[in-house]
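Only one protein chain is missing; all other protein chains are in place.
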Amino acid sequence: MEIFPFFLKGLWMTSKIGFISLVTCTLIGFILGIFRSSDSTILKRMVGVYVAFVRGTPFVVQIFIVFFILPEWGVQLEAFSAALLAMAIMGSAFICEIVAGGINSIPKGQWEAATSAGLNRIQQLRLVIIPQAMKVILPPLVGQYVLLIKDTSVVSVIGIMELTRVGWVTVVRIPEGLMVFTLVGFLYFIISYPLILLSNYLEKKMAV
Amino acid sequence: MIEFKNVNKWFDKLHVLNDINLKIPKGEVLVICGPSGSGKSTLIRCINRLEKIQQGQIIVNDTPVHDKSTNLTKLRAEIGFVFQQFHLYPHMTVLQNVMLAPVNVKKIAKTKAEKIALEKLEQVGLTEKSGAYPAQLSGGQQQRVAIARGLVMSPEIMLFDEPTSALDPEMIGEVLDVMVNLVSEGMTMCVVTHEMGFAKKVADRVLFMDEGKIVETGTPGEFFDNPQTDRASEFISKILTH
Partner (left out) sequence: MLVDFNFRVILEYLPLFLTGLRSTFFIAIVSIALALITGIIACSCRISGIKFIKYPAIAYIEIVRSTPLLVQIYFLYFGLPTLGLKIPEIQTGILALMLNSGAYMAEIIRAGINSVDEGQIEAGISSGLNYVQRMRLIILPQALGVTIPPLLGQNIVLVKDSALLSLISVMELTRCGQTMTSERFMPTEAFLTVAFFYMCIYFCLKALADWSQRKLIFREAY
């Protein structure tokens, strides 16, 4: 049990990557979601192509692309940055779809009322559409946060010493697979389950 | 004040506005009626450019509505629009609903905007509901708030798209009363409606539309008592029977 601090360091790394990713993906995802639900066909299609690529390929393949292929094109990234970039690319696409779905669920009449009042598009989004869309966006958004935290485990393949890799490295020295990964699973559970409960709660509350 | 010149509009293959030529002088109260799909809602929705036209021109106060260089914000500030389904913003109180445009479009200070908003709410008889949310109001009350929201920018023109069609019968009266009061203040109004009592009482002119064309136009007296076309006679007899 002397290795426990090692696990806590891994948990800390997971939390760091998770938190930074939540923030960046939310910011980028919201902007992309607004583009995705705009009237401009070009913008919609362009974001659509990006989203299709992210949703159509496994995250582990995307990580390999960022980590191995970018250096060939002159972009040298160390593992931590590559991991953040891959998480940002992946997470933003999913949040984009959630945000676009929320915006598109607002009845056309609200847009028309705001247009007739003379508000420009940004004002319409800021004052009328997005406040109402948040009800639809919030539950799946928090659900997506849980998925993002769990997906941080995949960045272990490029050697980042987050929680899963700690387990992987430990089990090589201490061949107690069940115990090691039960501990790892338990630590993930502690950070995910509260968010899952929050997502369920929000879903009930917003359904009113 | 409002002028339609050879206006044509298509929805795909459907010719929804067919060679519309119309002049609405300042202060006129115009009622537009006709069967469903006749293009009457589309006609007024083109005035504040909620809908676009493919041919012709619409001019409001010397400004061409469908010109690329037109300042839409300025144009829309001069036109108030009331929808059949009200479309009040559900996440804001009644007062906030009415204040939204003055604060954000005309950039009026909040305290001043609040004062103006309360005046308009008083005009429609709903001052005591200023802190309520739309969901807490009846249909008739919501529509009156929508009218206040349209009036708050002190427009020269008010457009109404079947304002009472979505209301329970008991509430139609309270909304029509508010609209009648507006007439007495000299407001230019275009009202798409089936409420013929309202038309007879306050309209200066009635427009009858069918299949995208203006079939007949005249004063309420002329139109209801002495329709010139068969189509108009048919329509009038149908709506007066029930």
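Per-chain numbering from 1; labels A and B assigned in written order.
One rule holds for everything that comes next: contacts are C-beta pairs under 8 Å (C-beta built on N, C-alpha and C of every residue); 3 or more make two chains touch, one makes a residue touch a chain.
Here the structure is a predicted model, which means the values were calculated and not measured.
Note that the undisplayed chain, when the full complex is considered, contacts A.
Touch with the chain omitted from the figure is made, among A:Ile3, A:Ile20, A:Leu43 or A:Val60, by A:Val60. Residues of subunit A that touch the chain left out of the display are 52-53, 55-62, 64-65, 68-69, 72-73, 146, 150-154, 156-157, 164, 167-168, 171, 175-178, 180-182, 184-185, 188-189, 192-193, 196.
Rule of thumb we're sticking to: only the chains that are shown with their structure count from here on.
Separation between the centroids of subunit A and subunit B, computed from CA atoms only, is 46 Å. For subunit A in complex with subunit B, the residues that touch the partner chain are 107, 109-110, 112-120, 123, 127-128, 131-132.
Those residues of subunit B whose C-beta lies close enough to touch subunit A in the complex are 48, 50, 72-77, 79-81, 83, 85, 87-91, 100-101, 104-105, 149, 153.
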